[in-house]
Each structure stands twice: as C-alpha cells, then as structure tokens.
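One structure coming up, written as structure tokens, with questions to follow.
With one protein chain withheld, the remaining protein chains of the complex are depicted in position.
A and B are the chain letters, set down in written order, and residue numbers restart from 1 in every chain.
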Amino acid sequence: MTSQLFSPDVEQVLDLSGIFVFALSGGLLAVRKNFDVFGIAVLAEATALGGGVIRDLVIGAVPPAAFTNTGYLVTPLLAAVVVFFLHPEVARINRTVQTLDALGLGLFCVTGTAKAHDYGLGVVASIALGTITAAGGGVIRDVLANETPSLLRWDRSLYAVPAIVGSVLTALLISTDSLDGVTGSASALFAFGIRMLAIRYEWRAPRAWHRGSSNSGET
Amino acid sequence: MTSQLFSPDVEQVLDLSGIFVFALSGGLLAVRKNFDVFGIAVLAEATALGGGVIRDLVIGAVPPAAFTNTGYLVTPLLAAVVVFFLHPEVARINRTVQTLDALGLGLFCVTGTAKAHDYGLGVVASIALGTITAAGGGVIRDVLANETPSLLRWDRSLYAVPAIVGSVLTALLISTDSLDGVTGSASALFAFGIRMLAIRYEWRAPRAWHRGSSNSGET
Partner (left out) sequence: MTSQLFSPDVEQVLDLSGIFVFALSGGLLAVRKNFDVFGIAVLAEATALGGGVIRDLVIGAVPPAAFTNTGYLVTPLLAAVVVFFLHPEVARINRTVQTLDALGLGLFCVTGTAKAHDYGLGVVASIALGTITAAGGGVIRDVLANETPSLLRWDRSLYAVPAIVGSVLTALLISTDSLDGVTGSASALFAFGIRMLAIRYEWRAPRAWHRGSSNSGET
C-alpha cells in the first residue's frame, strides 16, 4: 500500500498531532461561540475527525479509522480539556496554533490522497478526497457552529489552495510511482509552506470577475 | 447479537415510539421557523432518523435501518401530519413531549451502543455512536433549520450528558456480559431520569473556565 509512507509509529504520532491541533481550532471556536463544555468537545471531535470520516465513508473504508483507533477518538477530548482550562493561553499563542494547523493541513492532504488511491479511486477523485480530508473538518466545524465556513469566504487567507496543491503533488508522485516517506514529507511541507505564506502575506483568492453592482458587499 | 434486547415486537414498538416523538420535536421547530408542510416533513424525518442513519453508515450497516424498515420512514410523516394540524395542542403539552423525548433519548443511546458493539466496534467508539444515535438527529434538525444546535449551547439544559451516561452504562454492561432486556431497560431509564432532572432543575454544563473579557457574551 503506498499509503504506508512512514513507519506505523511515526504515522501514528503525526496523525495524533494533526488531530490534536485541528481539535484545538474547533474547541477555540466553541469558546468564542460561548458553547458549554460538551459543545467544546463536539466541535473538537468534528473538526479533528470530520474530514477523514467523510473520506472513509466515500471510499468504503468502514468503520472509518476515527472509530477503529481509540487514540483518534480520545485525542480531541484531551484538546477539549486543554481549551476548557487554558483557552486564553491557547488563543494567545494563536500564531503557534496556526502553524501547527498548517502542518496538519499538509500532512492530511498527502495521507488522504494516498489512502483514496489505495482504495482504487482515480487521480481526480483522490485529489478531491485529499482536499476533503485536510479541509473538510473545518467546514463541518463552521456549519455546526452556525457560521459561514471560513473556507468559502474571500476575506480569509487561502486554505483550500495549499490542500489542493499538496493533493496534486501527491497524485503526481503516485502516478510516477515515486511516493515514499521522503517525497510525501516534501509534499506535506510544500503545502505547509504555501499555507504559512498565505497567512503571513494575507493571500486572498479572487472573487467573481467584474462584479456587478447588484452583488456588492454582503457577508 | 446482544442488541436484541427485547422481543422483536417490543423493540419495534419502542423504536417507533421514540421515532415518533423525535419527529414531533423536528416538526415543531419547523412550525416555529414558519416552514411549509414539506419543511415540517423533512425536519421530522431528519430529526427522527438522522442519528441512526449516521450510526449505520459508520458501522457499515447499509442500507441503514431507516431505509429498510418502511415503518421507520412512514412514522415521521404521521408525526408531521399531527404537527401540521395540531401544533398548538402539541406545543401546549410541551412537558409531555419533553418527557417522551427523554424516553427516546434513553432508549436510543442504549440500542445505539449495543448495535455498534455488535458490528465489532470498540468500547469508546460504541459509546460515541450510542451518543450520536440519541443526540445526532437533534443536531441535524438544528443545522437544517439554520439554528445553532441546542446540544452545543450552554443556555439549554443538559442533553448530551444523559446520552453519554446511558451509553457508558450500556458499554459497561456489555463488557461484563450482563446486557439484557432488564439491565438495558434500567440503563435507558437511568438516562431518562437524568434528562428529566436536568429539565426540571435547569441543569447546565459549565462553559470554558475563567472566561476572559475577550470572550464575553455572544449567542
């Protein structure tokens, strides 16, 4: 299976780290929305695991990994506890959280694309599922919190693009039979780098071309 | 299968009763949102069946029970008809509806946990799926109605806790090989009792610890 990019132990540590940071972002939104401790836990779980669960349901890997690996289910609860007690401190190190979140984004688009391909999906579908793995949890987080998904909003720095780039790179590596731990890590780091640049320079994606007066300015 | 807690006829009656009451709560929200009769029917179906459909998709029980048992699909429509014609009366007996809803909550967390375990999921995953079975439909209801899910809000009485308690009890009974009709019913009634106490005494879950000034008061 090409998806076994790293030794199982390394993969597990990377996965759990990514899940932990995604869960922090879910928990922090729950605090901003004034939710209770269960709201914090639910948003932490949904943000951290939602993208991977959708991928696994689509490719037919049931039960999804999130439900067969107890560490995946418990890690967001730990993040929820951290947010519950330390949310001002977590919010204060927002740059660190964003950096770790970008690392999770890079990691999950690569592993998501590889897993979809392992289950026999085509190139385009694998890229789509890599992107969903990396960015889907954040969309679920925002929908549950009754917010417009930040992925869709033009006034947020690029999030979809790094995930797509990482997924495309991974698909290229797979199709040239050269995906391994080194090239996979390089793809993840490249996606991470684009995301960090997007944050620092506030890169935006364009809105619809030549917008007419009837479309001015909501949201 | 441990999930066969009751005789099939009893289980069917219990399930349909729970589905009917969950559907009432979906229909009543649709009326409050000024939706049309199809909006009432859609919210009734989604509230009543949504949690179980997610559980069945996750554990690989496809088609989900909601789509193989015609009674499950038709019952929410009956509830929608009742709400359509009698919603002021249904709203007036709100305490009765809440009591029946709490019974559904107790029932579905027990049967959901047991079914997940039957399909080979671990303890933590089974507890998670029991909770999703009982509480997921209400989240879907609120998301569809473009409301902040009441499950997440601190200003609503506890709903997740009774579901979690009932699921944990069921998992304990399974792991000690002592889940049967009597102990299962006792777990469901215990979850029901916690929910009723939470309604009567307006139990709230805590919000994040030591909330800083930057987090004051929205929602």
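Observations on the model:
Just so it is clear, contacts are C-beta pairs under 8 Å (C-beta built on N, C-alpha and C of every residue); 3 or more make two chains touch, one makes a residue touch a chain.
Remember, it's a predicted structure, so these values are computed and weren't measured experimentally.
From the options A:Ala66, A:Leu129 or A:Ala191, the residue with contact to the unseen chain in the full assembly is A:Leu129. Listed residues A:Val10, A:Ile93 or A:Leu152: the one in touch with the omitted chain is A:Leu152.
Within the full complex, the residue among A:Leu57, A:Val97, A:Leu172 or A:Leu189 touching the omitted chain is A:Leu57. Among B:Gly39, B:Gly112, B:Gly136 or B:Pro162, only B:Gly39 touches the chain that is left out of the view.
Contact between chain B and the unshown chain involves residues 30-40, 42-43, 45, 53, 57, 62-64, 67-68, 70, 73-74, 83-85, 87-88, 91, 143-146. By the touch definition given at the top, chain A reaches the unshown chain through residues 57-60, 119-125, 128-129, 139, 143, 146-149, 151-154, 160-161, 204-212, 214-215, 217-219.
Methods note: only the chains that are shown with their structure count from here on.
One finds 29 Å separating the Cα centroids of chain A and chain B.
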